[in-house]
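Every protein chain except one is present and positioned as in the full complex.
Chain nomenclature is as follows: A, B and C, assigned in order of appearance, with residue numbering initiated at 1 for each chain independently.
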Amino acid sequence: MIALVSFAASAALAVVGALLAASVRNLLHAALLLGVSLFGTAGLYLFLGQPWLACVQVVVYIGGILVLILFATLFSSDITGSGQRAPRALWFAALGTALTTALAAWRLVRGGVEALAARRGGEPVVPPAVGSTDAIGDLLLGAWFAPFFLAGVLLTVALVAAVAIVQRHRRPEVEAEHA
Amino acid sequence: MSAGTTSVLLLALPAAAAVLCACLRSARAAHAVAAAAMLVATLLAVPMAVEVVGSGAVVVGPHATWLDLGRFTLGVGTMVDPTGAVLAAIVALLATVVLVFNAWYMHDEPLAARFPWQFCLFAAAMQGVVLADNLFLLFCCWELVGLGSYLLIGFWFDRPAAADDAGYQARKGSGARGVLEHRLSPSHAQWKAFVMNRVGDAGFLVGIGALLAVSLQTGAEGDVLSFARLAALPTADLSAASLFGLSGESLLVLAALGLFCGAVGKSAQFPLLGWLPDAMQGPTTASSILHAATMVAAGVFLVARCLPLFPPDALAVVGWLGAFTCLFAASIACVQWDLKAVLAWSTVSQLGLMFAGLGAGAAAGGGEAAVAHLFTHAFAKCLLFLCAGAVIHGCHGHQDLARLGGLWRRMPVTAAFALAAVLALGGAPWFAGFVSKDAILAAALAAAKVPGGPGFGPFLLACAGSLLTAVYLLRWWLRIFAGRERQLEVTQAAHDPPRAVLAVLVLLVPATMAAPWTFGDWLPLPHGPEHATATTVALVLLALGSAIALVVWLLAPRAGRDLAAQLARVLRPLHTACAELWGVERAFDLLFTRGLGRGLAAVVARLDLGGERRLAALELDGAPRPLPASLDGVVDGLARGCADVGRAGALLHGGRVGVYLAIALGALALAVLVGWSA
Amino acid sequence: MPEFGPDAPTGYLLVAALLFATGVFAAISRRNAIGVLIGIELMLNAAALQFAAYGRFAKSAADPQGQTAAVFVIVVAAAEAAVALALLFAVYRRTRDIDLEQNRELRS
Partner (left out) sequence: MIGPLGGCIVGPLLLAAACLLLPSRLARWFALAGGLGVLGCGALLVADFAARPGADFRWLEQHDWSRAFGAAFTFGVDGPAALMLLLAGLTTAIATVAAWQQSDRPRLYHALVLVLLAALAAVFTALDLLLFYVAWEAVLLPMLPLIGLFGGEQRRYAATKFFVYTLAASVMLLAVLLLLWNSQPADGRSVAVPSVVAAAHVDPVHGTLHGLVLQGPAAAPRVHVPRGFDLRHLALQADAFAAVPLFGTTLAVLGLLAVLLACLVKLPAVPLHTWLPHAHVQAPTAVSVLLAGVLLKLGVFGLWRIGLPLFPSAAAAAAPALGALGLAGILWGAWAALGQSDLKRLVAYASVSHLGFCLLGLASGTAAGIAGALVFSFAHGLSSALLFLLVGVLYDRAHHRRADGFGGLARPMPVFAWLLLLGALAGASLPALAVFPGEFLVLTASFTAAAPFPAFAAAATLSGILSAAYLLWTVKRVAYGPLRHGEQAAFGDCDGRERAALLPVAVLLVVFGLWPKPLVDAVRPACELLAALLQGRSA
C-alpha cells in the first residue's frame, strides 16, 4: 500500500511538475519545476528497480543540465513578463498539437501494454526488480560498445562545438566595441 | 411635281431650315428663313393635298433601305394618303402662321433666335410622322417630335418655378388667384413631358415588337413594318404565330394596345396626361402648334393610320379610355383660372373625343370622324392659343382669368377671332367643330349599337364631355373679353397685334367655319342613320352648356359677388376634386416619381454600393469597415475573407520555431493516430 | 497483474506519454528559447522513462538493455542542452535577447 502511494506520488510529481513547467509564466519557476518533474521521474526509476539510472538522472540531468538551464535563464531579458507567452493562435495550436500527441501516445501505450502481455504469454508473474549495475557495465563495454563510443564522441563534439559557437563571435570589431 | 417628291420636300424643307436657322444669330433673319421655308412647304403641300384627296389614292414616295437585317429590313421612305396629305398641309400652314406671329410675339425676347430652329425641327419631325411609309420611320420621327417638344417647352430654360419666381410674385398683386403657384419651372416641365412620353413609347416599342414577331412568324420578309404590309396582317393567316401561349390574334391585340399606349403618351390621354398642362411653360406660340397640329396630333394620327390593325377588343379600350379622358379633362378645364390651362385641358378633352371616335372603329365611320375633328380642332386650337398669346402679351404676362375682362373693347379683332375659334371648338352650327363633333358622336352611337362593341359608355361619356366643353369654352371667352374690365392696371395697355400679324391670323379664321370642310364633300364624313340623333343630342348639349356658362356669367355681377365662386362653394368637394385633377397627379407622383422613381432608385443605389459613409471610408486603411448589406460590400467581404485565409497561411511560414515544431509533431501524431491502427 | 502500480507497465508508460505531450506543448507555446529547451528536455525525459519501463517489463527476467538506452538518452540530452545553450548564448550576444518572436530569422 505504501509502495502504491509513493509510486503515485512520484508519478504525480513528474506529471504535475511537467505541466506546471510548461505553463507557468515565470521562466525561473519553469526551470525549477522541470527539476521537480525530473525528480519524480527519478523516483519512478527507483520503482522500476533501476537505482543506477535514478542516480544518473539526478546527477546528470538535475545536477548538470538543469543547472545549465537555470544559468541560461539569466540571459533572458524578461523572465517574468507577459512576453513569455506565444501569440494566442500559436498557444491554441500548441494545445491542439499536445492533445493530439497525448492521444497518439496513449494509443501507443495501450498497444505496448498489450504487446508486453502477449509476449509474456499471459504469465502473471512479474519478474523481480533487481539492481544490475554490473550488467549495464558489461553491456556498455560489450554489445553496446559502438554506441557507447559514439556517445562519447558526441559529448566531446558537443563540448567543443559549444565552445566554438560561443567563441565564433569574438571578432576583433566586437572586441573593439566592447573595449 | 409628283406627290412623292413633294412629300420628301415637305420633310426636307423644315429640316434644312432647322439646320440653317441654328447657324443664324439674328432672330429676325432666323424667323424670316424659317417662315419662308414653311411658306414654301405650305404652297407645295396644299396642291399636293388637293391632288391626293381628289384622287383618293395612296401615293408611295421614294423608299430606301436604312438597315438590312437579313430576315427583315428597316426602311425610310414616304407615303401620302388623303389623311396624311391634309395633315401635312395643315402642319405646314399652321407652322407658317405661328412663325410669323412669333416674330411679333418675341420681338423683345433675347433668346428669340433659338425659336425658329427648334420650331422647324419640331415641324420636320411631325411631317415625318405624317408622311412616313413605315412604322419604324414613324417611331423615329415620333421620338424627334418628343425632342422638339422638349426643346420648345424648355425654351425659357433658366426660369425658375413660379413659386420661386420673384418677377411673378411681384406681378401677382392683389385679387389674383395665384394660378401659376403650383406650376413647374420650364426645365422641369420639359423633363416631365419627355419622360411621360417615354412611358408611352415603351408601350409603342412593345407594339412594334409584337407586330414584328407576328410578321416574321407568319413568314414575312423584307420591309415588314411598312404600312402596306401591316395593313394586310389582320387578314393574313396567323395560325403560325404564337408566343408565350398567345395566339396570333391575341398578339395583334397586344400590338394594337402597345401602339395605343404610345398614342396615350403623345396625346396626353388618361393616365399619362399630366405633362400637357405643364407644357404651357413654353412660349404660347409653341403651345399653339403643340396643341394643334404637331405632337398631340401625332397620337391620334398614329391610331388612325394603324386603325386596320386594331381588333375590336383593342378598339373598345381606345373608345372607353378616350371618352373617359374627354369627360375627365373637361371637368378639370371648368375650374381652371389660368387662361392657358383652360385651353390645355380643353386639348386633352378634345383629343379624348377623337379617341372616342377612333374607338368606334372604321366600320362606324369613327376613323374619318376623328381625323376630321383633328383637322378642325387644329385650326381652332391654334387660333385660340395665338389669341391667348396676344392677350398675355398685351397684359404683360398676366394670365389669371379672375383679373382679366372686358378686353373686347381694347382688342376687338382678337376677341372676334377667339370667339370664332370658341364657337368652332364648341360645335356651334355653321362652325367647323359642329361637323366633326357630330360625326364622332354619330360614330360612337353607331358603334354602341353593334353587338359586342364598346357599348353606350363611350357615347355617353363623350356627350357629357361635350356639354362641359361648351361650358368651359364660353366661360373662358366671357371672362377674358366680355363685360367690363376687372382690373384696369392689368388690362389697360392691351391692344391688338399689329396688322401684319392679324393678316396672317385671318388665314385661320375661315377654317373655323363649317363651309371649307363640307364644301365639295371632300372630307369623307360619315352620314349614317345615327347622324340625325347625334346632331340633335349635340345641339341640345351645346345649348345647355352655353346656357350654364351664360347664366353663371350674367348673374355674377348683379349679385354683387362672384356666382362662380358661390357655385364653387356649394359644389366644393366636386370643385376641389376637379381642381386637384381628381388626385391623378398626386397618385402619379406618389407611385412613380417618389415610389418607383426616387424611392426604388435610392434603395437600389444603397443596395449596390452601400451608404455614403461606407464610400467615404473606403480608402482609409485600418478604419473600421463594417460590412454593409450591399453588393459591393459582399465583394469586399469576399476579398477580406481571402486576406484572412492568407494571413492564417502566412502564420505558418512566419519563421516561428514553434509553428514548425507544431506542424512536425502534429503531423507525426496524426500519422500515428491514423496509421497505427493495425 | 494490477493495471496500475509499481509492478505494472501501464503507469510508467502513461506518465511518459503525459510528459511527452506536456513537452510538446511547452516547446510550441513558449516564445522564449529557454522555455522551448525545457519542453524538449521534458520530451527526452519521457523517452528515457519509456525505455526504462519497457526494459523492466519486456522479458521474464529484468533486462539491462532498457536502462542502457535510457542512459544514452540522457547523454544525448546533455549534449543537446550544451549545444543549445551555446547557441542561445551566441544569439543573445547578437541581439541581446533570446525571444523567439523577435528573432524570427528563419523567415525567408
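Methods note: a contact is a pair of C-beta atoms (placed from the backbone, for glycine too) under 8 Å apart; a residue touches a chain by one contact, two chains touch by 3 or more.
Keep in mind that this is a model prediction, so the values were computed, not measured.
Participant: Write out, one label after another, the shown chains that touch the chain missing from the document.
Facilitator: B
Participant: Per the definition of touch given earlier, which of B:29, B:43 or B:147 contacts the omitted chain?
Facilitator: B:147
Participant: Out of B:51, B:109 or B:632, which residue would touch the omitted chain in the full complex?
Facilitator: B:632
Participant: Quick one: which of B:71, B:107, B:182 or B:569 touches the chain that's been left out?
Facilitator: Residue touching the chain left out of view: B:71.
Participant: If I consider the whole complex, including the chain that's not displayed, which of B:489, B:589, B:608 or B:644 touches that chain?
Facilitator: Only one of B:489, B:589, B:608 or B:644 touches the chain omitted from view, namely B:608.
Participant: Since one chain has been left out of the picture, which residues of chain B touch it in the full complex?
Facilitator: 66-71, 74, 136, 139-141, 143-144, 147, 150, 154, 157-160, 164, 185-188, 190-191, 194-195, 198-199, 201-203, 205-206, 208-210, 212-213, 216, 243-244, 597-598, 600-606, 608-609, 618-619, 631-632, 635, 639
Keep this in mind: only the chains that are shown with their structure count from here on.
Participant: With chain centres defined as C-alpha means, what is the inter-centre distance between chain A and chain C in Å?
Facilitator: That pair's centroid distance is 4 Å.
Participant: Which residues does chain C have that touch at least 2 chains other than itself?
Facilitator: Residue numbers touching two or more other chains: 24, 27-31, 101.
Participant: Could you tell me which residues belong to chain B and also touch two or more other chains?
Facilitator: Within chain B, residues 656, 658-659, 662, 665 contact more than one other chain.
Participant: Mind pulling up the chain A residues that touch chain B in the complex?
Facilitator: 86, 89-90, 93-94, 96-97, 100-101, 103-105, 107-108, 111
Participant: Note which residues of chain C are touching chain A in the complex, please.
Facilitator: For this pair, the touching residues of chain C are 1, 5-32, 34-35, 37-39, 41-42, 45, 48-49, 52-62, 64-65, 67-68, 70-72, 74-83, 85-90, 92-94, 96-99, 101.
Participant: Which chain B residues qualify as touching chain C in the complex?
Facilitator: 653-662, 665
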